[in-house]
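Heads up, one of the protein chains got dropped from this complex, but the rest are sitting where they should.
Let's look at chain A:
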Amino acid sequence: METAAAESGPACEIARLPEELLSASIARAAPRDACHAAAVSPAFRAAADSDAVWACFVPRDVPPLADGELSPAPPSKKALFMRLCDSPVRLADGLTIMWLDRETGAKCYMLSARALCIIWGDTPCYWRWVPITGSRFSEAAELLQVWWLEIRGKIDSKMLSQHSTYAAYIVFKVAPGAYGLGSPYPETTVSLGGSKSTCHVCLDVSDRDDEDSWWTLRPSRRSHLEIPLSNVLLPQQRADGWMELEMGEFQNDEGEDGEVSISLMETSATVKIGLVVQGAQA
């Protein structure tokens, strides 16, 4: 072995590193870099696809999963990482799903609408529960009509990945006949420990007070339009047909004890109709 190395000459100096040290180096890059490394050479592929590398990318502390979520068990750590990125897994509580961000290995969560605290959500004339398809959750909360719109959620910060900046989103649809979701702009807050961020959001860009429409015969909502639209977060369409809207950001550092609280509120005297809430994610 040593003789062969002495005769191999200056090409491929890196061949002098044993596979475990090459893996130790690749483990200090990112999952995307490890996949690129596999395409460099066969020796690199062996190191880059090894469990030694991907065990570092998979978070060490995954919360308890629902029964049968990972069966059949993935054959390698790389397969496990990809499985957790490609499709969310249900947690043991049945109300939350988790997946990994493929670039960073950070844990992402979505709380189902049932896990959220929707004020007046249990009063059937205000909100009702509807079955949905195309989601890992079986039902969503549909707003019939309400004046006091307040939705809250929370997640234990220990479940999140350390040293990461997260954003929280609400995942929803706007039903036909919706009203009052565009303005006044609801206010969202995201807080962890002592820090809190507040934003204004617009759930429905098509529903804004138009001074030329006959809606101005009603008491004007325009006083709330003093917030310029450039400061308001707008929803984005997702590939699965639902909308997602950022509610704010927060920084999770050392994983100190605490809860991340998120809330969305619009409690002025404007009726809101037609919001379908699938859940909230971080």
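By definition in this document, a contact is a pair of C-beta atoms (placed from the backbone, for glycine too) under 8 Å apart; a residue touches a chain by one contact, two chains touch by 3 or more; residues count from 1.
The rule we apply is simple: contacts and distances are computed from a predicted model.
Asker: Missing chain, UniProt name, options "SKP1-like protein", "AP-3 complex subunit delta", "EF-hand domain-containing protein" or "Exosome complex component RRP40": which is it?
Answerer: UniProt lists the chain left out of the view as "SKP1-like protein".
Asker: For the chain left out of this view, which of A:S41, A:S135 or A:S197 touches it?
Answerer: A:S41
Asker: Kindly state which of the options A:L21, A:C117, A:V130 or A:V271 is in contact with the chain not pictured.
Answerer: Spelled out, the listed residue whose C-beta touches the missing chain is A:L21.
Asker: If the hidden chain were put back, which residues of chain A would touch it?
Answerer: Touch set of chain A with respect to the missing chain: 1-2, 5-6, 10-18, 21-22, 24-33, 35-42, 44-45, 56-57, 60, 101-106, 161, 163-167, 249.
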